[in-house]
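Take a look at chain A:
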Amino acid sequence: MNGWGWVLWGYGVVAAALALYTWTLLTRTRAARRRLDELR
Partner candidate 1 sequence: MSREAGGGFAQTLAIARRDLLREQRVGEVAWITIPFGAIAVLLVPLAVGTDLPTLTRIGPGLYWAVVLLFGVFIAVRKTAAETPAQRDLISLLGLDPVAGFFGRAAASSILLLGFELVVGAVAVALYNIDLARWPWMILVVPGAAIGLALLGTLAASITANLSTGPALVPFLVAPLAVPLLLAATQAMDSLRPGDSILPWVLLMVAADLALAIAGVLTARPLQETR
Partner candidate 2 sequence: MNASGHRMGGASWLDRAALAAVAGALALAFLTPPEATQGNVARLFYLHVPSVSVAYMAFALALVASVGYLVSRRMAFDHLAVAAAEVGVVFTGFTILAGMIWAKPTWGVYWTWSARLTLTAIMLFVYIGYLALRRAIEDPQARARRAAIYGIVSVVQIPVVHFSVVWWRDIHQLGTVANPTGIQMDGILLVAFFAGLVAFTLVAAALVTRRYALAVLEAGVHDAAARGAGALAGDAVEAPRIGARAGEEHG
């Protein structure tokens, strides 16, 4: 793998991790909203 390969690999892994975290955050928020609506 050349330099660019490593760079794309590094940026790709971090971007995927960031996307995963953002997704879990949105999912948890939606679940909490739903639960709150149920309780009201």
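Regarding selection, all candidates are chains of the complex that A comes from, given by their letters.
Methods note: a residue touches a chain if its C-beta (ideal position, glycine included) is under 8 Å from a C-beta of that chain, and two chains touch if they have at least 3 such contacts; residues count from 1.
All of these numbers come straight from a predicted model, not from anything done at the bench.
Within this complex, chain A is touched by candidate 2 out of 1 or 2. Those residues of chain A that touch candidate 2 in the shared complex are 1-4, 6-7, 9-11, 13-14, 17-18, 21-22, 25-26, 28-30, 32-33, 35-36, 39-40.
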